[in-house]
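One structure, as structure tokens, below. Some questions next.
Shown here: the complex without one of its protein chains, the others still in place.
Lettered A and B in written order, each chain numbered from 1.
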Amino acid sequence: MNDATPVTAERHLTSYPKFLWRSVVLATDGSALFYAWMTVLTAIALVGFNAWCHQVSEGMITTHMTDHVSWGLYIANFTFGVGLAAGGVMMVIPAYLYHDRKMHDVVIVGELLAIAAIVICLLFVVADLGRPDRFWHLIPGIGRFNFPMSMLTWDVIVLNGYLLINLHICGYLLYQRFLNREPNPKWYVPFVMLSIVWAISIHTVTAFLYCGLGGRPFWNSGLLAPRFLASAFVSGPAFIIVTLYILRRFSRIRASTRVIETLVKILRVTVLINLLMFASEMFTEFYTGGSHASAAHYLFFGLHGKTALVPWTWSSLALNIFAAVIFLTPRITTKPALLIVGCAMGFCGVWIEKGMGLIIPGFVPSTLHEIVEYTPSLVEWKVTAGIWAFGFMVFTVALKIAGRVFDGDHRLKV
Amino acid sequence: MASAVLTLGCSPDRIDLPVELNGNEGAPHPAVVVLSPPDRSGVVVESGGSDVAIPCGTCHATRDPNLATRSSEELDQFHSGLEYAHGDLSCLSCHDHDDPAELRLADGRSLPARRSIELCAQCHGPQYRDYSAGSHGGGSGYWDKRQGSLVRNHCLHCHDPHAPSFPAMQPTFKPKDRFLDAPSHESPDKDSAKKENHG
Partner (left out) sequence: MTAESSTPNGGGPDSGPGAASGNSATSTPPPPGGISRRTVVKGMGVTLGAAAFGIAANPLKSFVEDLTFDEFIQRHYKELTNDELTAVLARLKTEVKEDYGADVEIKDHRPLKGVKFGYAINLSLCNGNGKCVEACHKENNHDRATNQSYIRVLEMPKGTMDMEKGNTTYNHAVPLKDKYYMPVQCLQCDNPPCVDVCPVQATWKEADGIVVVDYNWCIGCRYCEAACPYHARRFNWTTPEIPADEMNPIQSYLANRPRPKGTVEKCHFCLHKTREGKAPACMEACPTGARVFGNMLDPDSSVRWILENKRVFVLKEELGTQPSLFYFFDE
């Protein structure tokens, strides 16, 4: 604390609302490009919101989910989103555990990504509910929260907890900068450490949603949670690298090349671990054979002439392999364009693998081994695009506020 | 040709059965009631637009049953066209030679037609055991004998004694789930084109 005057509670009462107000002002202010970007996102979000309203009033018949494939694009994106949120921690670990000073400067990008990704996840869960009006039944105290039996209640806790932890960390750091004060480590470092453990937990618990179900052999594997983490640590850093390049171009947040090198080092390991675990699971499925392998068969080759997922699966595999090759290229950080392509490939590859490639084969064939295929409906695509657009809005606005506050042009005038 | 088939019409009367079924002491209703078997005490002939039942004795008072008859092709007059597929039995394995309206047990004793379950039980022991225990023959009404009776079928509701194998059926109600391939319209098997209903 190098501030001369101690901050009293009364001062917070006036300065905190000021901070929030300035943040709102910053969030709504920017260049023509910023307005265009936000307008497009708002439009997509509204289209998605409108589609969701239709879904609520007409019923989920507007989706292409069925009693056989009872989860679809929403839960697929939810699962992926949790990974993205957890992936943000891959900036926090080098910054705080390995005291990487350069990473420290931009670690807030990872933390803000976590916030935006969790918002997306929560929206996807709400979009998937048949009765969103009964959401309050989930609230401990006034509803009936089936804790600790239901893994979904664990997920509700860890996701909201992770959101709150990251909101606290980012909010505290930004507020202290706003007050022209050096942040006090005891108010945020313990939370940063907690957020590292917590990041692991959100994706582990999300994997437990699926792998605890004995009736779904495709999911019922002890390797699922580690696989989730490995893929999260591909999609998260890949997304962050692209974000850092974009920020270099459009904002004054400048990540040093050292930061990108660190992230690439992480990617080189995680992308291989992810592929290895995937290969290990597929070996077990196909070498063992039998009806437990029928979902994997469906995924790769189709089953009884039904092949809807086959193109997705092979694209995902190809994308992941190409991404690995690109990440492993020597001195890749000197070729930003190629690196960005690699990141995009890794991101999309994991999106398919953790989304359509994981959720749908859990249901095909069904538990009675009937084969009902699933392709998302237009409403589902609209809602999904809308939620992603909203997530990008949150991320953009958060980065904007953070960038400006850290730049110092948004300090409290004393 | 005056077609003459044995009737399997279902009567709503209920009969007592010699089978020992679950006890039901003190309740105002029997634990189990078995629907009376279809009336088979004769042949039904269409005459002037209406069905006329002709008791067995009408002919057999004068006409002696043929002991040797083992196949339906050998039958004539009122019995012609009878579908017969019940093992290697002859008519008089079950029908009483002296009183064609009644039945005959394997040991030669006569058995009233309404007690036909005992006749079936001679050969179909496991089915009789299962039926008595409630695991064969189905039921409706009450599972809880304290509250009402379980209404049971008689052997003859499901099994034509001359061709006892359960008839083939055509499923009439199939799932119509979205995106589940619609039922394939396979042609029904020729040899399973038997009627669903006995009547």
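Note that in this section a contact is a pair of C-beta atoms (placed from the backbone, for glycine too) under 8 Å apart; a residue touches a chain by one contact, two chains touch by 3 or more.
Since we're looking at a predicted model, the values are computed, not measured.
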{"item": "Absent-chain contact - pick from B:G49, B:G87, B:G108 or B:P175", "value": "B:P175"}
{"item": "For chain A, residues in touch with the removed chain", "value": "21-22, 24-31, 35, 39, 42-43, 45-47, 49-50, 53-54, 56-61, 63, 65-68, 70-71, 125, 128-135, 137-138, 143-146, 149-153, 156, 209-210, 213-216, 291, 294, 362-363, 365-370, 390, 393-394, 397, 404, 407, 409-410"}
{"item": "Touch residues of chain B, complete complex, unshown partner", "value": "22-23, 126, 130, 133-144, 146-148, 150, 153, 158, 166, 168-178, 180-189, 192-193"}
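The rule is simple: only the chains that are shown with their structure count from here on.
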{"item": "Mean-CA-position distance for chain B and chain A (Å)", "value": "68"}
{"item": "Complex contacts: residues of chain A adjacent to chain B", "value": "64, 66-68, 370, 372-374"}
{"item": "Chain B residues touching chain A - in the complex, by the definition given at the top", "value": "177-180"}
